[in-house]
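Encoded as structure tokens, here's the structure I'll be asking about.
Heads up, one of the protein chains got dropped from this complex, but the rest are sitting where they should.
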Amino acid sequence: MSQAPIAVPSAGAAIRAIALNTFREAIRDRVLYLLLVFAVIVIGVSRLLSLLTVGSEEKIIKDVGLSAISLFGVLTAVFVGVSLVFKEIERRTVYTLLANPVRRWQFVTGKFVGLLVVLALNVVLMFLALAVVLWWHGDSAWPLFPAILLILVELTVVTAYALLFSSLTNPILAAVWTFAVYVSGHLAWSLPLLKLKLPEGPSRLLCEAIYWVVPHLDDLSIKSEVVHGLPLPPGQVGVAALYGISYAALVLALGCLVFERKDFL
Amino acid sequence: MSPPADASLPLRLIGLGKAFRGHLGIGRTVAVEGLDLEVGPGQVFGLLGPNGAGKTTTLKMILGLLRPDTGEVRLFGESPSSPLARARLGYLPENPYFYDYLTAEEFLDFYGRLRGIPAARRRETVAAALHRVGLASRRATPLRKFSKGMVQRLGLAQAIQHDPDLVILDEPMSGLDPIGRREVRELIVGLKRAGKTVFFSSHILQDAEMVCDRVAILDRGRLRAMGRLQDMIAESAPWFEVAVRGPLPEDHGAEVLSQEGHEHLLRVGDEDALARLIDAVRGRGSRVVGIWPRRETLEDLFLRQVGHTPSGSSAREVRS
Partner (left out) sequence: MRARRAVSALLVLACMATATVSGRKLESLAAGRDRSDRLLYLPNGRYLKLASLGQAPLLADLIYIWAIQFYSDYERKERFRYVRHVFGDVVTELDPHYIDAYWIGALILIVEAKDLEGGLALFEKGIAANPDSWILPYLAAWECALAGFPARAAQYFERAAAIDGAPTSVRRMRAAMFSRAGDLEASRAMWQEILADPGSDPTSRAIAERKMVEVSMQIELRDLRNAVARFRDDNGRPPRTLAELESRGYIARVPQGPDSTAYGYDPGTGEVHAPTARVLGGAQ
């Protein structure tokens, strides 16, 4: 019998390996062409603005830039995320992968980390493009940085959901569900107002329940404040980031659980 | 109470069962039922059966991809969910598919990491594995450019690169040409010589016959027969096929297999019957033009146990 040592990778090594593979997959998937589209939009808009508007052009460039970074980030997170797990199951590459001594939760977490790194890279590149355009207009992009940070936190939440749904269903439905969560997350701020208009009883409870479950994505948005240079309450960015990251971790844990119990028919 | 863990036994299945629910929860198909199986160290074990017999389901349960409804799987005494168990095995699925955006090297390196092989040694194992399956020249080729045969070989490479004690192969010969099949057979034999245990499923009996020490025959989810291949085939005595030219004697006492004009093919059960037949033929004035001793093949065994060949042809069709 063989005397080879029984080697099992550490959790960190396994996650790193899977994350690296996911990163490679996304990069080679030409999803990064979206970045080019972004750059074209921002530059195009900034050139057209002088023809179209009266008043501060920088404000509009910043608004367009931040919104585009946010939207493109969400699109990438959803469209890459929802097929991440599904493709592996569909093409059965997950069979050989799980024959290795890795745990299922490490697989899901590795995918999550890999996609996050891709998203972070995208966001940074887009931010740099925006900074260049703003610099050319004589303005600075640096004050926008806290908003960028919170955009990344928002993307973390969206990615966690995309992965969860990717383990549950096909990419189209998973995308629909993830977008549904995204929309609910941005409408969450209106739920307490709605609750007051509802009659006492189960409908109010339901409203309250939805409010607690859904991520409060609007609280993660400080775009208006940074663009207008308004002072932020101290620690707001920190608390918001903490909320977003811990929420995303919960959703990721749920995704790991779902994947753990899965039978690969 | 579950039996004590036995770390020296590469694979043990105890009362394994799995059923699938139909659409919307209606209906229930039993895939595997009451399966008991043991594979000892250094053996080559073939799990045989027609398509739909439950071989793939069994393999998935062995690997932890499916959870059994009843019974247990023990890999070196551990459950498949334990990474320690999976660390000692290598697996090649049927019709493997790998990440087409990676090169062969990157792919093996990735799996090497998942095996906990440290970076320095990984380079060697990757190179050695590629070399062993004849893909050394393609190490930097992206997998999307690989032919089916090359993918199969790469699959073998990832299954053995970490020197596992147990190698599990699902239909390893399917889709291969005769040269490819010979290569796989040689690989299996090579693994056995190195002291490894091999467990594979197949519906191609000829290849199994050539390499297996022990076989299990599975049909419709149940175990029909299991044991050492030689023992099972030897259970039936050898017989003889005799070619006779000319009219047959009346009471030749043999089974007529076929007839063409004046040529007959007869079957006798043992040497005494053979001697009687030769005398009778000579007495009639006809001639014995050929005598072939035959043993039961695995296919015959299969037919006997299951009632049809893996491809579905019945005994009647095979005989003609």
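So that you can tell them apart, the chains are marked A and B in the order they are listed, and the count of residues begins at 1 in each.
Definition applied: a residue touches a chain if its C-beta (ideal position, glycine included) is under 8 Å from a C-beta of that chain, and two chains touch if they have at least 3 such contacts.
Computed from a predicted model, the values in this text were never measured in an experiment.
The chain not shown here is in contact, across the full complex, with A. Interface note: of A:Glu25, A:Glu58 or A:Glu88, the residue touching the hidden chain in the full complex is A:Glu58.
Residue in contact with the omitted chain (choice from A:Leu187, A:Cys207, A:Ala241 or A:Leu254): A:Leu187. Although one chain is not drawn, the whole complex shows that of A:Ile15, A:Val94 or A:Leu217 it is A:Leu217 that touches it. Against the chain not displayed here, chain A makes contact via residues 49, 51-56, 58-60, 63-64, 66-67, 70-71, 139, 182-183, 186-187, 190, 217-218, 221, 223-224, 227-230.
Note that in this section only the chains that are shown with their structure count from here on.
Inter-chain spacing, taken between the CA centroids of chain A and chain B, is 47 Å. Residue ranges of chain B in contact with chain A, taken from their complex: 20, 41-42, 60, 63-67, 83-84, 86-93, 95-99, 101-102, 106, 110-111, 113-117, 155, 158, 162-163, 165, 168, 194-196. For chain A in complex with chain B, the touching residues are 1-2, 4, 6-10, 13-14, 16-18, 20-21, 24-25, 28-29, 91-93, 95-103, 263-265.
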